[in-house]
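Left out: one protein chain. Kept in place: all the others.
First chain written, first letter: the chains are A, B and C, and each begins at residue 1.
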Amino acid sequence: MTSVLVDIQGLTVAYPTGDGLLHALRGVSLGIVPGEILGIVGESGCGKTTLAYTLLGDLGGNAEVAGTALFGGRDILRMDEAELRTMRGRHVAMVPQNPGEALNPARRVGEQLREVLAVHASLSGRDATARIVALLEKVHLPDPEGIMRRWPHELSGGQQQRLVIAMALLGGPELLVLDEPTTGLDVTVEAAVLDLLAELRRDLGVTIVLISHNLLTIARACDRVVVMYAGLVAETGPAAAIFAQPRHPYTRALLDCIPRIDRPRGAAEPAPIPGSLPSPFEALAGCSFANRCPYAMPACIQAPPPLLRVSDRHAAACIRWPEIPREPSAAEATASPALAVDGGEVLRVDKLGVTYHLRRAKGASGTLKAVDAVSLELGAGRITAIVGESGSGKSSLAGAIAGLRPADAGSIHLGGKSVPRLLRRRPGWTRRFLQMVFQDHTSTLNPELRAGRSIDRAVRLLDGTISSPVGDRTAALMRQVGLDPSTAFRRPAELSGGQRQRIAIARAFAGRPRLVICDEITSALDVSIQAQVIAFLRELQRANGTSLLFITHDLGVVRQIADEIVVMYLGTICERGPADAVFSGPNHPYTAALLETVAAEDPNAARRRTPLAGALPDPAERRIGCPFKTRCPRRLGPVCDTVEPPWRSAGDRHGIRCHIPAAELARNSVRASGPDSTARPDLRLGDAPGVVLQ
Amino acid sequence: MLRLALLRLPFFALTIVVSSVLIFLASEVLPINVGRNMLGTFAPQAAVDALNHQLGTDLPMVERYGRWVGKAVTGDFGNSTSQHLPVGPLILRRAANSAVLALAGLVLILPIALVLGTIAGLTAGKATDRVISVVSLILTSTPEFVVGVLLLLVFAVHWRLLPGSSALIGAASPLAAPLKLVLPAVTLALVDVGYIARMMRASMIEVMASPYIRAARLRGFSPARIVFRHALRNAMVTPITVIMIHINWLIGGIVVIEAIYGYPGLGQLMLSAASAKDVPVLEAGALLFALVAAATQLLADLLQAWLQPRLRSASA
Amino acid sequence: RPARAWGAAMPKRGGTIRYANTDTLKPLVDPATVDALGPSDAVRGCAEFLTEVDEHNLPHPHLLETLTSSEDLKTWTLVVRKGPVFNTPTPRALDADDVVFNFKRWLDPKLGSSMNGLLSPYLDASGVEKIDDHTVRLHLKAPSSTLAYDLYHYAGAVVPREFEGDFLKQPWGTGPFELVEYVPNQSFTLKARKDYWRDGADGQKLPYLDQVVCIDVRSQASAQVAGLTSGQFDLALGIDYAAYKALAAEPDLVMSRIKSAGTVLFRARVDQKPFDDPRVRLALRLVQDRNQITQLSLGDTGFVGNDDLVAPDVDPAYAPLDTPKRDVERAKALLAEAGLGQGFRTEFRYPTSPDFIATAAQVYAQQCRDIGVQLDLVPMPPDSYWAKWTDWTFAAPQWSHRPLATMTMGLCLRPGAAWNETRYADPTFESLLDEVNGIVEVEARRKVYAKIQARLREDGPFADPLFMYALAAQSPKVKGFVPTAFRYGTFSDTWLDA
Partner (left out) sequence: MSAIEHRSKGAVPLLPAIFRRLGRSKAGLFGSAIVLFWIAIAVFAPLIAPYPPNDLVGPATQGPTAQFWLGTDDLGRDVLSRLVCGTRSVLVLAPIAVLLAEAVGAAIGLASGYLGGVFDQVVMRLNDALIAFPTILLYLLIIAALGPSRVNVVLAIAAASVPGIARIVRGVVVGLRSRGFILSAQMRGERLWYVLLVELLPNARRPLLVDTLLRLGYATFSIGTLGFLGLGAPPPDPDWGGMVNSGVRWLSVSAWMTAVPALALASLVIGINLIAEAFEERAPR
């Protein structure tokens, strides 16, 4: 072990809090080899960030720390302020979780970059500029000099991320620590950032520690992975080995709850991990994962398992590691084929438009067509997913259908009946007909009211079949989403995100609605919890024969649950069709790009550069021609710029809105499959003028 | 910045217009017979009617509002019913006096409060902070009449160091007798320093706990650099903007201090106008306050945008 | 009159006197309608009076050479002094026409001058006759013994006949100073005139001072004290009791204390219930412990009044009747007779300045509880109080010093008089007042005074618990200023001994 850059031994960190001593790290040992990209992965709260800050010697004055963390032979934990100052920036640099917040909002970007050079390299003036420009180019920021003159807020999230990385690199550190660098970024941007890391390691030889709760991200970018659980290392090993052959049941379980697009629907539903993290306030007697582990045995709860060597560089903290299976566990058995109730049409939306009136600083006011003449329909008992990048208008569409955002054009039919666009004007039955689950688990429940209160209200107001008292129905609903009815008396703040989302789902189903809209209900949750929430959602949906309009940007989830897929781009639908058809292609170039990005995240797939360059164009700009023209890798030419693309049929109920014929699209599609099928003339594909059904 | 200013102008104008209507309506509500008020109880009704007619107080409301605004735009606010002087110059002179006092106060308040607040914020929880915080709290909690009377007793009556009466002679500017400003300004400062210092402290603590300060520390910057280059500017945003908005109060709201020292400020004028039901003065004063408030609000916005570039592009 | 000799010292010339006026500097429009001491001081510096009343309460002709009456006190001859010059744009000597002009103004009811209240009982405008350029004759409709005093009333400043009604625009008069600036509620400034008609002790023209600055310090006792001790003011007129007490210990100040007829009245409107009943009014007088009221509100700067407006030792004709004793039993009985055996409750208003009124009112309210009368005290900012002072039902106004009680009586107790705030109308009283006005000789007047005093004590519309000393404090360097009961600030003969 001559060549370790960082050697951490028995690191424990505890924070004294009002509720007692909080154990953030419970004895972590690991080494970081120069030149590697080390991934650290684990559920929220398991100590990843704490570990990252340990590497910079910044744990806050009140933390109780034990163990050693040697960096180049010196113990970071025992350095004094001056030593720390020289180490930071010059030897170890950090990219904190939210890059936007890491920049001083009141100083120009260039100034802040220069400052680093001035402090660490005593470099200023022209030399500094040259160095900065070079580095900014290195992180693929266009127009470096222009960027230097900007304020932090004038950069997009992806740009900020790159900028902070560049800033961290300015001091020429040996070690770069990135804490959740891609959380909150669009898949397409995330892919680009990860690519950048690999490049930097190659070109600059910098050692990188990448922290994420997303296993796929880690898998895609890292050489070696450390899986953390409850302040301990659960498993560590080469990325490929960990994903191919996990040796800790927790790793196994984590892998199982990732929805994967490479597994067809029905073949495997994500399997949620039962139970929850042990309390950080309690000392652990045995294995921290024992209470959730299907392989647990008495020995597990007697003593904490040591990290056991699996192979040369692979170790797992599980005494039963040889028994952990390579393949996903048996959760898929519970999956049943989607229930296609033929109860006719539940929702029909015609040329719906949502326009925002913007007062923009940049000049005159403008309008933003967030949803532009979108038409779609939804059959009874079916699940339609709407996917698209951030800002593509998914939420606006959902809001308009729910009547919460004022649509300014088009019509909405619920159960065949036309309803007013505004919720306020809609007749009472629509409330029972249509419900919604909202994205943000922190705001879906009123923080000041007990959790069950809103279910009670919903039951009282919406459940027409009151045969039992309200409380009984509420309790039943709670059980249906896997919650103990006593949870109803807790306050939202005492519940986890997953629990809250489940209550929101129970509330939405209180009146046995025909249609439920779910707007990114899981995107803020950990993978394991996400799987849980979706499982319960499906259960309720099946039990009630409810239709779902499921909005997400996670194609993996879409694969698991959707019957039909609608792909949105800049407020318009660019492709729609049955899930299988969309996943097998042919696809709209945009869909293809999205699928490819995700495919690229698949740990078992080859690493490819994302084909989707650039960011979403300014949605407020006036559009003519194809909305995707600016980023389309398969742009035909002027026709794309001037002529609105026609709908083309790509198979049974599968439509693509593109100038390129479906057959042509299929040929170049990455996952080309199936012959270009004959279109069914009864297909409704939205009716923008000039619909072409081939 | 200029664009932001232009963008805010309509709001500025709207506030003024709404205020003018409001002020006018409010003065309508007061059951005041202007003519009777001016001529006194024993004046014959005919004379009162004639005066009312001459003043136009018997016209319909909308017309009167139009007249009032029309004249106000040209700076003519009519004659004070209690002082028998044109309101415009009267208000302006008093406002100028108040502005001088407010400025004198600010000159004391700003450096002291910002420095103390910064120190307290940086040493939050330590002894220095405790002392500063407690003293600020005591100062903000002590009514200005207590402070004022005390200072008067000590410095004017007992030690005779400073003039005890800040009454001004004629239309002379208070700057002609700067000593007279000392006690009122110090009182003002004592009352306000704590308030601003506490705000600065809170703001400093918040900024020091912000991710970008932590990020700066993790870049290996020295504490001094962090405080002066990174934290101060951001921490000043709230106190400074609050002070801007506060200017209104500094100019018109220090009635008590003015009363104690006999300083002829706007507050005193408004107070006596109120007790004499002098509608033209009240109207003009209220309008002036609205104007100052809107202007300082605008200024505060601009200042804030200057200190916080992020806000520059934010839509109104 | 010649300038007085002030001891051995020769007056020094030059300098500015800064004096604090505790009476509000109300807006100044027309000298004839001035109704407060503050603005009257500004007028007095610029314009003069036909007569002058000295610190011994004796009248002298001032702008008049002589003022003589017929035997029956009904015809008065005014010989106008030759010499006084108006500071009109083209300076002009005073003559009989100006005097007639002023009389006509005062007597014009439309102007609303308080001079009208004083003069009109015995003089009509038609009775003013110009004899020649320097002689004016007044033909009175009733005899008057108070004319010489009345002409020194503060609204009686003589303006030139060019005067059109706005003194700030036309600050014209024959006085020693010129008005530089008048800022209501704040200050006024006078500067010396070159061509004043009187000569000083040094043989040159008066005044000695270059400038007079008057500062409105309201009733801010603390500011009065602090202003004087810190040398901001050279002189303070009409300081209040608390300030006087605080300053009395100051070695560097010359304090003066002059008995005056300035007073506070607890007055009720006789056209309002229950005060229309004389028994109620009497009860409200009998309940007073006037010693306690005086002691607490003014201490040794006040002296007891007797409910009749006549200040002992001030008005020469004062009839020494017994001071009414507090008699709660009788007061109760009177109330019972009036059908108010249970007592009653009423609002009692007073201006918050000068401070002693609040004290007097509170003490009085406390005393009234003994007969079951509850006074709900309503302190009012002076501006508010005086804006409608004649309207209040039961209130405590302050009345300024006037040398003869009959002057005040004429102002406030005659039906129709502008300041008759109580609406008092009593023929008995009126005829007595007319009678006394026809008498010059003091002892004869005293006899009628006795009747008037008795009548007011029995039937009058007010209680009059106290009189105040006129208090002044001056720096020793102020010379040639004689504080009077009037509390007027007149500085023609004043100089600063630097």
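Simple rule for what comes next: a residue touches a chain if its C-beta (ideal position, glycine included) is under 8 Å from a C-beta of that chain, and two chains touch if they have at least 3 such contacts.
Note that this is a predicted model, so its numbers are computed, not measured.
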| item | value |
| --- | --- |
| Chain not shown, its touching partners among those shown | A, B, C |
| From A:G497, A:G571 or A:P627, residue that would touch the chain that is not displayed | A:G497 |
| Listed residues C:V85, C:M255 or C:A358, member touching the removed chain | C:A358 |
| Option from B:G253, B:P280 or B:P309 whose C-beta touches the chain left out | B:G253 |
| Omitted-chain contact residue, chosen from B:A72, B:V87, B:I132 or B:I205 | B:I205 |
| Chain C, residues in touch with the chain not shown (by the definition above) | 219, 221-222, 225, 240, 242-243, 245-246, 292, 295-296, 299, 352, 355, 358-359, 361-363, 365-366, 376-381, 384 |
| Residues from chain A at the interface with the omitted partner, ascending | 17-19, 22, 44-45, 60, 62, 276-277, 280-281, 402-404, 423, 428, 431, 434-436, 438-440, 442-449, 454, 457-458, 461-462, 491-497, 504, 507-508, 510-511 |
| Positions on chain B contacted by the hidden chain, ascending | 14-15, 18-19, 22-23, 30, 125, 137-138, 140-146, 149, 152-153, 157, 202, 205, 209, 248-249, 251-256, 259, 267, 270-271, 274-275, 277, 282, 286, 289-290, 292-294, 297 |
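The rule is simple: only the chains that are shown with their structure count from here on.
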| item | value |
| --- | --- |
| Graph class of chain-chain contacts, one of line, ring, star, complete, other | line |
| Dominant interface by contact count, named by its two chains | B-C |
| Closest chain to global C-alpha mean, per-chain Cα centroids | B |
| Distance from the mean Cα position of chain C to that of chain A, given in whole angstrom | 90 |
| Chain centre separation (chain A, chain B; CA means) in Å | 51 |
| Contacts with two or more other chains, residues of chain B listed in rising order | none |
| Of all residues in chain C, the ones touching two or more other chains | none |
| List of chain B residues in touch with chain A within their complex | 3-4, 7, 210-212, 214-222, 225, 229-230, 233-234, 307-310, 312-316 |
| Complex contact set, residues of chain A against chain B | 56, 58, 84-90, 93-94, 96, 98, 101-108, 115-116, 119-120, 151-154, 164, 167-168, 171, 358-362 |
| For the chain B and chain C complex, residues of the former touching the latter | 37, 40-43, 47, 80, 82-85, 149, 152-153, 156-157, 160-165, 167-171, 259-262, 264, 268-269, 271-272, 275-277 |
